[in-house]
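Right, one structure below, let's go through it.
With one protein chain held back, the other chains of the complex are shown just where they sit.
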Amino acid sequence: EERRKKKGRTVFDFERWQKHRSSARYLRHMAGMFSSSVIQGLAVPLAYVVTVSVGVATYYTAAAKGMVPLFPALKVLASAPFSLTSFALSLLLVFRTNSSYGRWDEARKMWGQVVNRSRDIARQALAYIPAAQVHLQDVICRWTIAYTRALMCHLRQGEDLGSELAGILSPSELAALLAAKHRPNFCTQVLSAAVRDAQLPGTGPTSREPTAAVPAGAAYRMDENITVFVEVSGGCERILRTPIPLGYTRHTSRFLMLWLTLLPFSLWESCGLAMIPVAALVAFLLLGVEEIGVQIEEPFSILPLEVISSTIEGNIRELQATHGAAAAVPSPI
Amino acid sequence: EERRKKKGRTVFDFERWQKHRSSARYLRHMAGMFSSSVIQGLAVPLAYVVTVSVGVATYYTAAAKGMVPLFPALKVLASAPFSLTSFALSLLLVFRTNSSYGRWDEARKMWGQVVNRSRDIARQALAYIPAAQVHLQDVICRWTIAYTRALMCHLRQGEDLGSELAGILSPSELAALLAAKHRPNFCTQVLSAAVRDAQLPGTGPTSREPTAAVPAGAAYRMDENITVFVEVSGGCERILRTPIPLGYTRHTSRFLMLWLTLLPFSLWESCGLAMIPVAALVAFLLLGVEEIGVQIEEPFSILPLEVISSTIEGNIRELQATHGAAAAVPSPI
Amino acid sequence: EERRKKKGRTVFDFERWQKHRSSARYLRHMAGMFSSSVIQGLAVPLAYVVTVSVGVATYYTAAAKGMVPLFPALKVLASAPFSLTSFALSLLLVFRTNSSYGRWDEARKMWGQVVNRSRDIARQALAYIPAAQVHLQDVICRWTIAYTRALMCHLRQGEDLGSELAGILSPSELAALLAAKHRPNFCTQVLSAAVRDAQLPGTGPTSREPTAAVPAGAAYRMDENITVFVEVSGGCERILRTPIPLGYTRHTSRFLMLWLTLLPFSLWESCGLAMIPVAALVAFLLLGVEEIGVQIEEPFSILPLEVISSTIEGNIRELQATHGAAAAVPSPI
Amino acid sequence: EERRKKKGRTVFDFERWQKHRSSARYLRHMAGMFSSSVIQGLAVPLAYVVTVSVGVATYYTAAAKGMVPLFPALKVLASAPFSLTSFALSLLLVFRTNSSYGRWDEARKMWGQVVNRSRDIARQALAYIPAAQVHLQDVICRWTIAYTRALMCHLRQGEDLGSELAGILSPSELAALLAAKHRPNFCTQVLSAAVRDAQLPGTGPTSREPTAAVPAGAAYRMDENITVFVEVSGGCERILRTPIPLGYTRHTSRFLMLWLTLLPFSLWESCGLAMIPVAALVAFLLLGVEEIGVQIEEPFSILPLEVISSTIEGNIRELQATHGAAAAVPSPI
Partner (left out) sequence: EERRKKKGRTVFDFERWQKHRSSARYLRHMAGMFSSSVIQGLAVPLAYVVTVSVGVATYYTAAAKGMVPLFPALKVLASAPFSLTSFALSLLLVFRTNSSYGRWDEARKMWGQVVNRSRDIARQALAYIPAAQVHLQDVICRWTIAYTRALMCHLRQGEDLGSELAGILSPSELAALLAAKHRPNFCTQVLSAAVRDAQLPGTGPTSREPTAAVPAGAAYRMDENITVFVEVSGGCERILRTPIPLGYTRHTSRFLMLWLTLLPFSLWESCGLAMIPVAALVAFLLLGVEEIGVQIEEPFSILPLEVISSTIEGNIRELQATHGAAAAVPSPI
């Protein structure tokens, strides 16, 4: 199952979009139906529906041959609720779809914030911390990268933060980070210390040291970006710790399973044996909607966080590399 | 009832998510149906629907035997409104579901803000208040913890703030807090006083005392976090004091009960005695949707606020513990 | 009608929530159906529907007895549009419900902002304005209370601002306020003047007077809260001046009334005289949804603004009372 | 058509709300049906539907008399798609309604921002710019009014900015404004210059001129309000330049027209000649929903911008008039 999840961590480029939009997509999606991860995840409930259908067919066939008594109430009992409840089933599936997608979208946007604010704090550190404190620029750039990796490992099971950061932090820095329990918080602490050192308050308003020359506004615009990191850590933890109210999830499962259990009884009269594939098809279509919603409810194992983290590292490295060229542009000739 | 609520205060971890996503969930949810809290909460209206159904069945059976006169208008009267009004019933259930979930989600996000901003103000206090004022760092950390507990007790009945804060505030501090009527507000007042002392304005712009060395920007970024606490207190109170407009809640109840009262009349002809379980099943499926919505409309007795508060305490304690290590990182070697 | 509105200005507490959640609610709501304000507001259109139904029944009965000619087209004309248009009627009722609730919710949240920011500006004034300017603290606290009352009277007809503020402003202050046309704006002007006096700019950067000792950041964090008051005033006026586009309101009324006018024709064949109560019931269920939406479209006569204002006054008075105790907490022992 | 639009620019007061809420509204709306602007805007498509209906009726009548051959496939062809596609038509009408209302609501809220921030910048200018620079207070007040008129004329065809501002700007100021191509931008430039002059930076940090006495925080809180003006200008232009994706608008029109073209074929059998008014009625109900959505898609010709602008002018004039009284309140007696 977890392998399937990794396959789904897609990042699109221009070519993928052209393929995605092309009208050949309909046939391609049809062709890949039976190898899709949705149908694999539905093996258990589909098997259940088919078993019920076969049982119902056997019973009615036997009853038709007089081998067992026929209870007409059974059919009636099964068919009446369909028209009366399908709107409520629809309601629950819409709710499941919208709230799961809302969670997935919020998680994706929070990681988009990590991308944006990583670039932003690196840009500010390079522009506003003077050359005399170049080691602080470097600390901010490297620990911003460390923050993104630490957050990824915080949100997923089985990631190894040590190997992720081997080339980024020094061994002693890495040891300090790994000694902390809440590692994303530790990274924000280091970033705060670097901002404070860049604007060392000294012991009085006139005693600022010559090397600590970041203007107050710049220092606290950097602090705003650290606050965004703190917000994203907490926001992701919130999604990870809190599912959609379980009452809805359970009621939807029960509703769907009751509905699909009664379906073969209701279809027998009009469909006969054809009822078995029909019930399986209807079950696939309806359960598929619910299954996708459940899969994306916890978005961090689906989102390509490792690609996003690498992008951030690349961006920050490039900002450091091009800083000299960019800073030279505004100088009067 | 209140015991059931406590059981529902779930916090997920990686294992729970795997179980939640596994395709065995359908069968597990079916198996737990009759012990679910939803069905227990529906005892009264389900009993009502079954009673009506049995009454209707008795009447029609007696009428069929000529013991009582048969009013055909009764059946007609009962069945006509179904197709004409089910879209409006659907509308009301969608509205109930979305607005209750919206309230639950807003409450959860506000408590997420408490997590985020607690960490943030502790991070800022540790980074920007100089070592000479370490007691102010400590006041901010402890009273931030006190704020989260005070808010929890403010939003729930029967919590005991005194015992919650026994190890966190000193006896005299606790006495001062308990003497206040609006305790979350008192905590924000203490936090404001600590921020002011960290940037003591003195009596003129050049007379700042040497120990009060927090730069203005840092002081007022902390004040922004206090404003967030004030906003969260007020936002939670708003949810607690203001239900969804009662007109909708009442109209939905009435609509559902009228609909379910007429259901047995309408089902008799096609279902006979099987109408009794069918009516109960339909009632369970529809009332279940409304019941979950009503249960989460007031979210503070459902959300695991005590777990969130403990998490915040742990986070702040760890930020204090790792502060030295983090602050040492940016120093040039 | 206006008396009914006042009854609906509900503020919930823990007991109300328990009652609200209890499963006895279904029977309680059924019992109170005929005394509900919704049904009273629907007297006119329900009378119309019953009149049409009786007329139709009379006509068909007379026609059946050969007293008047029977136009079969009439029945056909009436029944055909039902299945073809009910989805559009559903759409209009959903739109009405969502947009009215959106307005109500926005208004409630804006008044929540008034609560939050009143507490916040009082907290800041008490913490950051030095004791030498205690009269400015008092001006800010009292005029914040005045702002909330002035806004309430601005948004409702027939309130008397003078008596509301008798104990809060001095007679000369009250006279100045009542002389202004836009009184909420006048309150924000007074608050701005108090903030300016707390940070008197003097005539040069080094000439700040010793009594005007609020740091710039604190002064302008207070100004941010005044901006929120200005935003809330304007936001409430926007809701008061601008209804949902009238085209939708009118089209929904017309759609519903046409639909309900044709209903008796369509029900006659299947229901006979039972059509009269059926039509009335369907009309009650559908019109009820629209009626609640129209009632909450203008939310200020429904929301308990007087309770919210009193809460604010109580909060600010308590902040003033507990200020000394809170300010003493951070002092080192 | 444009005259009808002007009629619709409604501003509500307490009396209008009472009328709006009263249960007489149903009969009033019915009575005004044929004079409504919606029905007038639908003249063309309603005429089309009636023409098709009459043609279909003529053909079937002739065919029944054997005058023309009867193609039974025609009826079949027409009726089958109804049940299969009405959910998709419903979807498109919901989408049209929600996205048009979203645009209208966003535009209304942006103009609400203009109201709020106009008052706010005037409040700040009066409170924080010292009396020695009273001409800068006046420039800010007058050019804020000019901004709102310039934006209105920017968003509508055929308005005359010169006459709107005759009494507000001096002839030379007006000439400078009219010489600019993007006039709302020019107004924000003038406001920025006034803020800069109020806090003239001089040539070094200690050389601030005595008359330029606005503290930095106040100056840049005013600049934030100018940024809001820039945002609103751009946001309104975005709505004006970018319709809802035309694919949806066209697909909805085509869907509706195909659906209504086939309707008479499908209704003939059950309704006979009554089909003509039925088809017209269904067309009115469905097209009405789409028509209102299209009319409010471009909201600036519907919203009462001229009333909002006048309100702003009145508010700012009153703020100037009451400034002295308000500023005197906080003075200690």
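When the chains are written out, they are named A, B, C and D in that same order, and each has its own residue count from 1.
The definition used in the following text is that a residue touches a chain if its C-beta (ideal position, glycine included) is under 8 Å from a C-beta of that chain, and two chains touch if they have at least 3 such contacts.
None of these values were measured; they are calculated from a predicted model.
Peer 1: Going by the contact rule already stated, which one of D:A107, D:I121 or D:V195 would touch the omitted chain in the full complex?
Peer 2: D:V195
Peer 1: Could I get the residues of chain A that touch the absent chain, sorted low to high?
Peer 2: On the side of chain A, residues 8, 10-14, 16-17, 20-27, 29-30, 32-33, 36-38, 82, 86-87, 89-90, 93-94, 97-98, 101, 104, 108-109, 112-113, 115-116, 119-120, 123-124, 126-128, 130, 132, 206, 208, 210-211, 213-218, 221, 263, 267, 270-275, 277-278, 281-282, 285-286, 288-289, 292, 295-296, 302, 315, 318-319, 322-323, 325-332 touch the unshown chain.
Peer 1: Residues of chain D in contact with the chain that isn't shown?
Peer 2: 1, 41-45, 48, 73, 76-77, 80-81, 84-85, 87-92, 94-95, 99, 135-136, 139, 143, 157, 173, 176, 179-182, 185-186, 188-190, 192-197, 199, 201-205, 216-217, 219-220, 223-224, 226-227, 230-231, 233-235, 237-238, 240-243, 245-251, 253-258, 291, 294-295, 297-298, 301
In this section, only the chains that are shown with their structure count from here on.
Peer 1: So if I look at the partners of chain A and the partners of chain B, which chains show up in both lists?
Peer 2: none
Peer 1: After a C-alpha superposition of chain A on chain C, what does the rotation angle come to, in degrees rounded to the nearest 5?
Peer 2: For the C-alpha superposition of chain A onto chain C, the angle is 145 degrees.
Peer 1: Express in whole angstrom the distance between the two chain centres, defined as the mean CA positions of chain C and chain D.
Peer 2: Measuring from centre to centre gives 23 Å for this pair.
Peer 1: Using CA atom averages as chain centres, what separation in Å is found between chain B and chain D?
Peer 2: Using C-alpha averages as centres, the distance is 37 Å.
Peer 1: Which positions in chain D are in touch with at least two other chains?
Peer 2: none
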